[in-house]
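Can you read through this structure? Questions will come right after.
For this depiction, one protein chain was excluded, whereas all remaining protein chains were kept in their positions.
Our next item is chain A:
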Amino acid sequence: MRNFIGMTLALSLLGAAPAIAADAMDIVKKANHASYYVGDDGRAKVAMAITDDQGRAREREFVILRKDEDETDGPQNFYVYFNKPADVKKMVFMVHKNVDRDDDRWLYLPALDLVKRIAASDERTSFVGSHFYYEDVSGRGINEDLHELIEENDATYVIRSTPKDKDAVEFAFYKNWIHKGTSLPIKTEYYDVNGNVLRSYAALKVDLVDGHPTVTAAEMKDHQSGGKTVMTYSDVKYDVGLPEDIFTERYLRKAPRKYLR
């Protein structure tokens, strides 16, 4: 979901980005914005192809709806409606993403008509069995790391980010290659203390959606286990005009079909 998720200023920011001397935090803010906050809201169909180290394939398909609470690139609501695999079809995962505390999460199990409140989990564990983590999908707080600009060329900035709380994460630091023209992170590598790559992200395809450059295919490789997940987005739309109450119990029990097709 890197990049499906964003706000109207993206393009105008592009103009400013190369002109002024780049400050690392500034770049990270813009990247965060371009990745997760495009438009006031958005929707996309997501297909995940998960391959493990032994070549076994798994598929996930879901529709994700997102709405920002305000213009601060802060709290957001997510509604994830699963279509595949068949055993999770019609299940809904809902998140109210908070800035100052753990996210609130719900799971709706249609066969039981059960709305289950679920405990906030470690953000750095697998999202629905893929090689993407929750944090990759919803965005890692930009204040959780110290950022430095370590390289720059015509196309990209390279930012090195070191976690403030080392015990909370599995990596020692990560590097982010951020495309200057769009502020989109196009490559990310997570390293251990010895400088070995643990996981790596790569944007595979970028499309222009409603005027916003949007990553529509991306992959995450796990260099330890050898597996990888490729995510592709289709039917991406920004500024859908999602009503506020989509992200409530009412629509967990009664899926808002209009927005999920």
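Here is the rule we use: a contact is a pair of C-beta atoms (placed from the backbone, for glycine too) under 8 Å apart; a residue touches a chain by one contact, two chains touch by 3 or more; residues count from 1.
Going forward, contacts and distances are computed from a predicted model.
Enquirer: For the chain not present in this complex, what protein name does its UniProt entry give, out of "siroheme decarboxylase", "Cytochrome c oxidase subunit 2", "Acyl-CoA dehydrogenase domain protein" or "Alginate export domain-containing protein"?
Expert: "Alginate export domain-containing protein"
Enquirer: Quick one: say which of A:35, A:138 or A:156 touches the chain that got left out.
Expert: From the options A:35, A:138 or A:156, the contact with the absent chain belongs to A:156.
Enquirer: Touching the hidden chain in the full complex, which residues of chain A are there? Just list them.
Expert: Residues of chain A in touch with the missing chain: 11-12, 14-15, 18, 50, 52, 58-59, 84-87, 89-90, 96, 101-102, 104, 109, 111-115, 117-122, 125-126, 128-130, 151, 153-156, 158, 177, 179-182, 184, 186-187, 202-211, 213, 215-218, 227, 233-236, 245, 249-250, 253-254, 257, 261.
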